[in-house]
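Structure first, then comments.
Excluded from the complex is one protein chain; the other protein chains are retained at their positions.
As written, the chain order gives the labels A, B, C and D, with residue 1 at the start of each chain.
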Amino acid sequence: MIFAVMAALLVTMVLTLLRAFLGPGLYNRILAINTFGTKTVLFVAVAGFLFGRPEFLDIGILYALVNFVATVAVLRLTHYRELVSEAEGGERG
Amino acid sequence: MIASHYVYWTFFALMLIGLYVVISHGNLLKKLIGLSLFQVGVFLFYIGLGKQDGGSAPIISDDVETYSHPLPQVLILTAIVVGVATLAVGLALAVRIFEAYGTVEEDEVLERDSTERLAERDRERAAEHDGGGS
Amino acid sequence: MTTTFTLINVSLLAILTATAVTITRLRALYEATMLAALFSLVTACLFVLLDAVDVAFTEAAVGVGISTVLLLGVLALTRSSESVTPRRRRLPGAIAVLLVGGTLGYASLDLPEFGSADSPVQRHPVTEVYLHQSQEDIGIPNTVTSVLASYRGLDTLGELVVVFTAGLAVLSLLGPLARPERTRPTADFHLADYRVIRVVSGALMPFILLFALYVLFHGDYGPGGGFQAGVIFASGFVLYGLVFGLDRAQRVVPRAALWLLVSLGLLLYIGLGVTTMLLGGSFLDYDVLASDPDTGQHLGILVVETAIGITVASVMTTIFFGFAGRGVAR
Amino acid sequence: MSVIEVLSGVLLAAGALAVLTGGVGMLRFPDFYTRIHAAGITDSAGAGLILLGLLLRVDSWDTAVRLLIILLFLALTGPTATHILAHAARRDGVPMWREGDRRQ
Partner (left out) sequence: MTGQLPVLQVAVPLLCAPLCVLLRSRFVAWLLFLAASLTSLTCAVWLAERVDRTGALRYAMGDWQAPYGIEFVVNGFNTPVLLLVSLSAVVAAVYSRRSVAAELDDRRVPLLYACLCLALAGLLGLSITGDVFNAFVFLEISSLSTYTMIAMGRRRQALLASFRYLVIGTIGATFLLIGIGLAYAVTGTLNMADLAQRLTGSHDNRALQAAVVFVFVGLAVKMAVFPLHAWLPAAYGEAPSAVSTFVAATGTKVAIYVFCRFAFTVFGASLVFGAMPVDRIGLLLACLGILAGSAAACFQDDLRYVLAWSSVAQVGYIVAGVSLATTAGVSGAYLHMIMHSVTKAALFAIAGVLLLRLGSVRLADLAGLGRRMPWTFAAFVVAGLGLVGVPPTAGFASKWALVTALVERDQWPVLVAMLAGSLLALVYVGRVIEVAWFREPPDGADPLRPPASMVAAIWFLVLLSLYFGIDASLPAHLADAAAAALLGKGGG
């Protein structure tokens, strides 16, 4: 059963990855990558059970955390770029 | 051969992809991204060396028999840290280059430097000429 | 079990290669950075699969939590799309790839089989010492930690010095010492737009810091340790800075305190080495720290991990402030 | 086969199904806003069911606590992330798909 879950996760990873490759645009990719991050959290959890050592779930917690930080960073920093480039795009040439 | 070495070959392929990006792309940031890819390939190669079939993470526990080797993991921990330190310095330099030149494309930076040098030389020539004439 | 492993391994490797190729082809750098983050995540999964849990921990924290944020910060400050790579640049890259690839392929012919229990790496006496002897010498279940902090403590000191150097570099290039002449307009973050994220981040903050402490002190028994804890601390501050603005983040951790902490961690580590020398042992020989070698090793490793945690957290935060402060310079 | 094992199997199967559906939706849906819906399915239903299924299989309490923390964390950050994504996408004028438009 656990192996089936793993297979489903891997297939979903590939599907999400295709979306990340195809885009279009930044937001589709961010969405795909955010979803992909959740998949990796699940991957770590399931892999732990699959290979008989489930005590390393700390890694899953960390993945969830950094995934969130990265998403927030993308949104913050892309938005900010527009502000700056509007204000002084001309000067910098 | 394929069954036992495909893993190494994939790691090598990752290194080569990174190396290609570093060498042939002119954008400084893309170069740094390529550099990280290159390094990640090497990290994976090291970790691959320590893996043992049916092994488990080298955290000693009563009900586990075989462990993968801890030494490559320690080395790569160090190497990852060195890699991110280099990346941070490279990015800081890229920001400063952008502020100084207005671009992060290597070719454009070089072009701007050489036009500056040519302009300087012209000025000098002109000054010399004036000095000789008067 | 082996088949399962191989199947998962092959899928992850395929995902990894496809991602790498796509990264090289994308000229929009924001997208390339996002895919680099994804690449890091997959690498980390692969590390888990290859039993390198500590490395996976670090790779995820560094690759996604720090590298991506820094790259995005730099993109925000510079230009975000790459110009077309001219044809003449491709040749040197292709030649280098061919040469290196040829050499690597040649080398692989004599590499031991992947996963073999009979390779020189596994047969060397070091393996036995690190895996079993260490239980008596040091007495910590996580052998990665004992090799990292004790057997090869000098490498780890070197690693910390590298981090310290990176902190110095960013301070000198982007810090308050290197203000750009032209000031920029204050960035308006539209904080009000993001009420949900503020509440959630605020709720998460104590949890993140607690998690970092847990990782720091649990490193002896499971994946984790000073470096990982430091990065988690730093990504906590990064999150705080991103959500609540740089000013508030700097009020929480003032620059002066960061300067102090950056040096303090390194001093603590070297000081530990000097102490062991003064107590009559050799550099970083923790046995002499207590009457009983086991306790001494535990104490030494604890100090080392704490020192690493302090320096890494403060350097990473300094670096982030350096980049972010560049954008909102007043 | 105990009841708990069966229950866990059912939960895992449901979770795997949800994850897969979400993945397919991610690829097949026509625009960004519909894809958020697919992402939501995998993030909440898929992750939740799988983690609960695993929770029934643990044999030590510290693993269980970690699973719960992951669950809590995903439940907290997932919706937040999709929320701000949608918010930002709307702000930046990501186009919306209507019946009859070309797929993006």
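Just a few scattered comments:
Note that in this section a residue touches a chain if its C-beta (ideal position, glycine included) is under 8 Å from a C-beta of that chain, and two chains touch if they have at least 3 such contacts.
Small disclaimer: the values here were computed from a predicted structure and weren't measured.
The undisplayed chain touches these shown chains across the complete complex, B, C.
For the options C:Phe5, C:Phe47, C:Tyr151 or C:Phe233, the residue in contact with the chain missing from this view is C:Tyr151. Here one chain is not drawn; of C:Val121, C:Ile140, C:Leu216 or C:Ile319, the residue touching it is C:Val121.
Here one chain is not drawn; of C:Ser81, C:Gln135 or C:Ser282, the residue touching it is C:Ser282.
In the full complex, chain B makes contact with the omitted chain through residues 15, 19, 22, 28, 31-32, 35, 38-39, 42, 45-46, 49, 71-72, 75, 78-79, 82, 85-86, 89-90, 93-94, 96-97, 100-101, 106, 109-110, 113, 124. Listed for chain C, the residues touching the missing chain in the whole complex are 103-104, 106-112, 119-127, 129-130, 150-155, 157-159, 161-162, 164-166, 168-169, 171-173, 177-178, 259-260, 262-264, 266-267, 270-271, 273-274, 276-277, 281-287.
We take it that only the chains that are shown with their structure count from here on.
Chain A and chain B have centres, each the mean of its CA atoms, that are 23 Å apart. Chain A and chain C have CA centres that are 18 Å apart. The centroid of the Cα atoms in chain C and the matching centroid in chain D are 28 Å apart.
The set of chain C residues touching two or more other chains comprises 1, 5, 53, 73, 75, 77, 197, 204, 222-223. Among the residues of chain D, those in touch with two or more other chains are 77, 80, 84, 91. Across the assembly, chains come into contact as A-B, A-C, A-D, B-C, C-D. Residues of chain D that touch chain C in their complex: 76-77, 80, 83-84, 87, 91. If you check the complex, the residues on chain B that touch chain A are 56-57, 61, 64, 102. Taken in their complex, chain C has these residues touching chain A: 1, 4-5, 8, 11-12, 15, 18-19, 22, 28, 30-31, 34-35, 37-38, 41-42, 44-45, 48-49, 53, 56-57, 60-61, 64-65, 68-69, 72-73, 75-77, 80, 182, 184-185, 187-190, 197, 201, 204, 208, 211, 215, 218, 222-224, 228, 232, 235, 238-239, 242-243, 327.
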